[in-house]
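Here the complex is missing one protein chain, while the rest keep their positions.
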Amino acid sequence: MVPDLSWLFPDLVQASTYAHQIDGLIFWVGLLVLVWFLAAEGIFFWLIWKFRAKEGQKSQYLTGKEKHVKRWITIPHGLVLICDIFIVWGSVMVWHNVKQRLPEADTTIRVIGQQWAWTFQHPGADNELDTSDDIFTVDDLHVEVDKVYHFRLESRDVLHSFSVPVFRLKQDAIPGRSITGWFQPTMTGDHLVQCVEICGIGHGVMAARIHIEDANQHAAWMSAASAATTP
Amino acid sequence: MADTLVDVHHDEHHGPSGILKYIWSTDHKMIAMQYMFTGMFMAIIGGYMAYVFRMQLAFPGISVPGFGQVSPGEYNALVTNHGTIMIFWVAMPVLIAAFGNYLIPLMIGADDMVFPKINRLSFQIFLVSALILLASLFVQGGGFGGAWTSYPPLSAMSQYNLTDLGSSLWLLAVALEFIAFLLGGINFITTLMNSRAPGMKAYDIPLVCWMIVIASILFMLSVGPLIAGAAMLFLDQTLGTGFYDPARGGDPILWQHLFWFFGHPEVYVVLLPAIGMTIDVIATFSRKKIFGYKLVLYTAVATGVLSFFVWAHHQFIAGIDPRMANVFTVTTLLISVPIAEMCFVVIATLYGGSIRLKTPMLWALAFMAEFLVGGVTGIFLGASGADIYFHDTYFVLAHFHYTFFPIAIIGTFCGFTYWFPKMFGKMMNDTLGKIHFWGTVIPFNFIFIPLFVLGMGGQHRRIYNYQHFPELAGPEMYLLRQVATIALLVMLAFQLVFFYNCIISWIKGEKAGRNPWEANSLEWTTESPPPHGNWPEGLPNVYRGPYEYGHPDRETDYWPQNEPG
Amino acid sequence: MSEKNTRSDEHGHDEGHHDVPYFKIYVALIILFLISVAGPEVGEATGLRWITLITAFGIALVKARLVINNFMHLKWEKRLMKWMLTASLIMLGIMMAGVAPDVMNHEGNNWVNLAAQAAVERGLEDDHGEESEVVTVVEAQPVGFSAEASFGMICATCHGAGGLGDGVAGAALDPSPANFTDPVFWETRDRDRVLIAIRDGGVAVGASALMAPWGALYDEEQLGQMADYVMNFRPNQ
Partner (left out) sequence: MGHGRPIATTRSATGIPTARLAIWWVLASEIVIFGGLLSVYLMHRLGHPEWAAAAAHTQTWVGALNTFVLLTSSFTAVLAHQAAEKGDGKKAAKLLGFTILGACTFLVIKSFEWANEISHGYTITANTFWSFYYTAAGLHALHVIAGAIIMGYVAIDAYRGRELHRVEIIGIYWHFVDVVWIFLFPLLYIAK
């Protein structure tokens, strides 16, 4: 029961393990909200039509103080509260999974934002960051499908925001801080990475690509990249 | 006020003459008009900015008629100042200062605000702040382009934002504007608390006055930390301190907290006056007592108090501790309860009424209908899990325009068309009013529904050209952007009808008389427009609440507050 | 104000004055003040830090209470006033509770404030050494202007430290940043044009709008030095 916007946005696939959870949450919130919205607007317009001014008809004197009249407010009031509880429950579950939990990582990468480019630090063959075989790329992130990735998000100058729409992932990068997050790609492909926090006049050019590859492609890329960087 | 009876029509002979009379007037109605027209002037500038950057978004790279080619720096300055102007120099002065100044003394039966000179000072500071803001657009380096939220380090250091002078002037203007509204707010609160007409009890005050005062209190209690924060940011910009510079022990997150601790209550600061005017108009034109006066008041207070607990939902993914997000999700969704209840009360008020669909009533009903869209889409953004995807996309943008547009534009037109007869003594042309109404509300939906869709497609904000984002540069995306832009052009064009209507009605509209809408509250018991001192025959006494419409014991369906018996 | 149709509310009807022993309260304030000054000495002598805290902040609270209650007469004020002042304090408390987890702490759930931790470490190390005369002074802007440093800090982001147009941020730009070592580039350029581009941005010389104007940041002299520095990249004809 997950919305599929691909008829409208063919590029917006669900490419991470939690993408469908976020979409599902949006869908259920949307459903609840739509019911309320239609009910409220429906009653609203019906009342406007029903009680339009007619010749010689005086309005009723209702204070809204009587219990049986007040019910019309108090019952929906309670129902709103119940809906809220469901929404809170759903969103906290999703939030916990995406942002608070950190599943065991297969690989850790570092993502560095600066005006106006992304630098990606891949761990290289030894799968450890901050060693001599690290592969630095600009605006091209290479990851392997089905692996769990941790990313360390940093910034060199101003605020940036690391957003991968197909993962439904978004996190601001803050100078001075290192923020850790995770993702696990579920399908191969080339997708967009955006900066979504205004970072100066070049904000509009701060696009990058994420290349999700299968194991063979990824290994091929890595050996090619290492060869290029080793002197 | 001396010799009121004799002197009231010769007021001009006191004090300075000519244009100075208007500039130095301490009359609350004159100051209200000054706020109103300054606000409308700024709205025209804000609208012009929207026109320029919407054209750039729909047809990137074209030379926009009336502006020319838009560079990225200019684009950022345009969106930044559009947001700043529309909130701080349009919504605040018009909804709170203009209507507050005009309505509070008239509605509570007083001859003026309690501190007329502080009132004038407040407007003058406000005017200076507006001029500084406009000047900041023309200094070397251009206007500030770091978004209206002005997050440091981008806003703090000129090597990042490239607008050395522009950003400092922008900040100075905002800080001065805060001080102007603190002065104004103290005046509103004190006037309402102390200067009510004899016999007027707390629950006899029209709701719009309550709402403006609650809004002023919210503003006063939330803006303090941001004033301190703005001083710190100003020192960062000018002297090079490191309050927000992580390299020197500062913290950029701090500004975000200070900003949104004010920024979220600010939403309710402008919402409450608008909803108050809507409620008054709906009661008058449906000839109904409010369905639960105290309920509205309590929900307004509850909303106001809760609004202090929710600010960090603007920062879910901004690097705050993720555990805190859970707390703020709960409080954010909780605030939907009193707001929903307030909407229910408004809807319930229509029941059993005798609804007269005059122009002000259409605006009031449109406010409710459109604000509901803004309200329900806010649920997605308050739910932390869903916000991960929606944050900083056009979904957010469309959501808050669905709240701010009803508040600042529809609410203002509602109040303006309703009190126009009182302000100028002439009736507005109803047909032209309705043409303007439909010409504004329908295009409004055509602007922002496409933006909701674009936001769901992942289009993020504050990008001057999507050519670097192939997924966002497809023809269907551009079609949606163009629909929004053309709808904006249509909407802007229809505003000419409004200005024409104002002028033509002011010149040759029919005389309004004291109480053209057959309303109850006190402002309708004096002349239109009211003279200096408001009631030349003596200030009124109050005998009942303002919403006694359709009382079964009465021949007429209204019962003015000042009528004994 | 000749005409009065309301009840008379002139200021005279105030509750009247309060018999407060102002001088005694003043003396009490001074005594408390002396204790708060002496507190740290006692705290240091006995090695009990909490004494300092109590004498400093506990006494501040007591003093503030004395002033507010007796000098400002809040004790006799209507309840309404006390509520609204309390309300503003509560709002502050809420703000602090919401902000402290991010600003006061330097690490938390999946994040760590490296810069702040480093600052603490740096500062504490300084402290262990002998009495440091001057705290490390960090200027926001480099005191002496150097075209080379400015180029490295600002221009190199896109144009690359070697002026090859290969800066990190430049990779994404379209059109890509100018390569100053390219003879073709210099066919249509001279120092004046470079200077204008630095000062007024690329648009001013009909080039890319992504070349930002820097005139607000430097004076004419410094802009000239920057232009000269860029001219250095020009390959010899």
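As written, the chains take the letters A, B and C, and residue 1 is the first residue of each chain.
Heads up, the rule we're going with is that a residue touches a chain if its C-beta (ideal position, glycine included) is under 8 Å from a C-beta of that chain, and two chains touch if they have at least 3 such contacts.
Everything numeric in this text was worked out from a predicted model, so none of it was measured.
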Exercise for the section: Kindly name the visible chains that come into contact with the excluded chain. Expected result: B, C
Practice task
Pick out which of B:72, B:250 or B:550 touches the chain that's been left out of the picture.
Solution key: B:250
Handout entry: Contact residue for the chain not shown (choose from C:68, C:112, C:164 or C:231)
Key = C:68
Exercise for the section: Quickly run down the residues of subunit B that touch the omitted chain. Expected result: 1-2, 14-15, 24, 26, 105, 110-116, 182, 185-187, 189-191, 193-196, 200, 220-229, 231-232, 235, 239-243, 248-251, 254, 258, 532-533, 539
Fill in the blank from the handout: On subunit C, the omitted chain is touched by residues 1, 4, 6, 9-11, 13-14, 16-17, 20, 22-23, 26, 29-30, 33, 36-37, 39-40, 52-53, 55-57, 59-60, 63-64, 67-68, 70-73, 77-78, 80-81, 84-85, 87-89, 91-92, 95-96, 99-100, 103-106, 116, 119-120, 122-124, 126-127, 132-140
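The definition used in the following text is that only the chains that are shown with their structure count from here on.
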Practice task
Using the contact definition stated above, find the chains touching both subunit B and subunit C.
Solution key: A
Handout entry: Whole-Å gap between the CA centroids of subunit B and subunit C
Key = 30
Completion exercise
Taking each chain's mean CA coordinate, subunit A and subunit B are separated, in whole Å, by 30
Exercise for the section: Find every residue in subunit A that makes contact with two or more other chains and list them. Expected result: 99-100, 115, 175-177, 179, 201-202, 205-207
Problem - Shared interface positions of subunit B, touching two or more other chains - result: 71-73, 162, 246-247, 251, 253, 319, 322-323, 468
Practice task
Over in the complex, which subunit C residues touch subunit B? Could you list them?
Solution key: 1-3, 5-7, 84, 87-88, 91-92, 94-95, 98-99, 101-103, 105, 108-111, 113, 115-116, 119, 138-141, 153-154, 172, 174, 201, 203, 209-210, 212-217
Exercise for the section: Going by the contact rule at the top, pick out the subunit B residues touching subunit C in the complex. Expected result: 1-5, 69, 71-73, 139-142, 157-159, 162-166, 197-198, 217, 221-222, 224-225, 239-242, 246-249, 251, 253-254, 257-258, 261, 308-309, 311-312, 319-324, 328, 467-468, 538-539
Fill in the blank from the handout: Given the complex, residues on subunit C that touch subunit A span 109-116, 157, 168-174, 210, 212
